[in-house]
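Complex shown without one protein chain; remaining protein chains in place.
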Amino acid sequence: MNVFSSEPVSAALIERAGAALAAESARFASRGWMPGTAGNLSVTLARDPLRLAVTASGLDKGELTSSDIVIVDEDGAGVIGEGGSEQRPSAEAGLHARIAAKAGAGAAIHVHALAAVTAAHVWPGGVVLRDLEMLKGIGHSAHGQDVVIPVVDNSQDMVALGDAFEAVYRPASPNSRDVPALIVAGHGIYAWGADLREARWHLEIIEGLLQIALATRR
Amino acid sequence: MNVFSSEPVSAALIERAGAALAAESARFASRGWMPGTAGNLSVTLARDPLRLAVTASGLDKGELTSSDIVIVDEDGAGVIGEGGSEQRPSAEAGLHARIAAKAGAGAAIHVHALAAVTAAHVWPGGVVLRDLEMLKGIGHSAHGQDVVIPVVDNSQDMVALGDAFEAVYRPASPNSRDVPALIVAGHGIYAWGADLREARWHLEIIEGLLQIALATRR
Amino acid sequence: MNVFSSEPVSAALIERAGAALAAESARFASRGWMPGTAGNLSVTLARDPLRLAVTASGLDKGELTSSDIVIVDEDGAGVIGEGGSEQRPSAEAGLHARIAAKAGAGAAIHVHALAAVTAAHVWPGGVVLRDLEMLKGIGHSAHGQDVVIPVVDNSQDMVALGDAFEAVYRPASPNSRDVPALIVAGHGIYAWGADLREARWHLEIIEGLLQIALATRR
Partner (left out) sequence: MNVFSSEPVSAALIERAGAALAAESARFASRGWMPGTAGNLSVTLARDPLRLAVTASGLDKGELTSSDIVIVDEDGAGVIGEGGSEQRPSAEAGLHARIAAKAGAGAAIHVHALAAVTAAHVWPGGVVLRDLEMLKGIGHSAHGQDVVIPVVDNSQDMVALGDAFEAVYRPASPNSRDVPALIVAGHGIYAWGADLREARWHLEIIEGLLQIALATRR
């Protein structure tokens, strides 16, 4: 059953997801955050069993069509026969699936933004942000509380990367929202949200926060 | 009575203000100054009593329509029954109203520009500018006089923020124009003018001046 | 007699010049080099007597029409009755005229680019460039020769500014082309060429050279 309704994942839903992923990919490509064929985006289609629509691997992210998506399962492996293309899913699909499962993300965006890679180099143990208004944009207080954007080591093993994500991810508590982002050192950033638009908002906010952190560091 | 004519605030005026606010919001969003749903703009519709059209809260600033505005009073509270939408006004509407009342602004723009936040971090007591041609763009001398862009602490209390603005605001005197901008530390910048276009000009000029100040600091 | 033919300056020529100035102004505005109403462009229409079409003062440089130009004489003063609008010419028209007269410019562009102001702050005696390929783009050798982008102090007196320009301007010699640019400290940059396109090429090249100079300085 899909996350949007009680219907099974339909061709129309997949088409809509593909169109949205293509449009958002083009937006990030135009900002220079998708060099080469880098970066990938996903939308969670269903939760039981988990199904994501993920952008296909090896394509120019400024030129995707709504068909350039692959349906993957909770391991990020392509699922045959449930719609989408039979292209190779993005190598990082496994991490997208872990984020969808663990953090409940409805959509996730992974880009190679310079500020994220630079910040992870400067603060490999995590980027501590505090007393910045934009923290409200990811659901945190603008005053008096540290918010840490977690940093994990890069890996080509998506299981290892997923485990690293789960080790640093702190779910929402009665006192605090979670942090909808993860920096992979030497690589880039993941941000997520309830849907693609909110994922983009979170990405823009965190990129802005990281730029401020870098510009004002001692 | 509205500020443009002796007529009461008409639906046509509100529609015009909403269209202008949406267009300018999209402009700033495309420049990256409206990350997430951040930033807000206002137009002063009437002065007796004070009425502003303010962008609605929580929306993508690149996708506003002319209906995505709220009419607020001198406290920034939404006014029902005088037109505009019944959405929630921007949280900062109260400061927009204080700026309209105190500085006589016909329009104000609040964005999360990096140079402003960085400059406030470097010069928390105010950014002193001197001997720069662009100072003429905000009505000051390009030679031999200090012009200070005031900086106030961030707050979620719009009354406190309005009081802080009034404490640092220096009205025009026979010797000097006022400064049509305010930096809120850890947050962003407000700029204003007689109308939305002049408010944008002032914002562009001050952002340029702050970039020069940062690039040439010792 | 105009510089393009043996005809007197015709309405059609002025219209063409106005359209070209509006298009190039919009280009620079979109690059952020025309904050507020800053910056101005000119085309030399005739040399005997000297006549320039200069962008009008106080307008948004992203929104000019072909009518938003003023015909000025060798002092930069508006000429009535020879076409163009009766708006106020840009305050810097006098320096444009001096550049047209002294350097033989067919067109000149003045923008408030950050690299120029920063470079003038770092090297107030002039920016020395050497061993850079892009020097060829302004007619100089890419190897073994210093090329100096002159810097003069800012002034509101266009006669003083014109005199300062003439004092630092070194005409082409048998050994060297001239340098088609002038930085005004705390203000911005002028670049010029045989026509508007070449003036733009020279501006782009020099802006690029100044960015390299700043990024590689010790």
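Order of writing sets the chain letters: A, B and C. Residues in each chain are counted from 1.
Note that a contact is a pair of C-beta atoms (placed from the backbone, for glycine too) under 8 Å apart; a residue touches a chain by one contact, two chains touch by 3 or more.
Just so you know, these numbers come straight off a predicted model, no measurement behind them.
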item: Touch partners, limited to displayed chains, of the chain removed from view; value: A, C
item: Selected residue (touches chain absent from view) among A:R98, A:H140 or A:H187; value: A:H187
item: Contact partner of the left-out chain, one of A:A38, A:A101, A:V148 or A:A194; value: A:A38
item: Residue among A:R88, A:H121, A:R170 or A:R217 touching the omitted chain; value: A:H121
item: Interface residues of subunit A (partner: the chain not displayed); value: 32, 35-38, 60, 112, 114, 117-118, 121-122, 154, 156, 184, 186-188
item: Missing-partner contacts on subunit C, residue numbers; value: 131-134, 137, 142-143, 197, 201-202, 204-205, 207-208, 211-212, 215-216
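One rule holds in what follows: only the chains that are shown with their structure count from here on.
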item: Any chain that touches subunit B and subunit A; value: none
item: Chain whose averaged C-alpha position falls nearest the assembly-wide average; value: B
item: Magnitude of the superposing rotation for subunit B and subunit C (Cα, nearest 5°); value: 90
item: Distance from subunit C to subunit B - Cα centre to Cα centre, in angstrom; value: 33
item: Between subunit A and subunit C, centroid-to-centroid distance (C-alpha), Å; value: 47
item: Numbers and ranges of subunit C residues touching at least 2 other chains; value: none
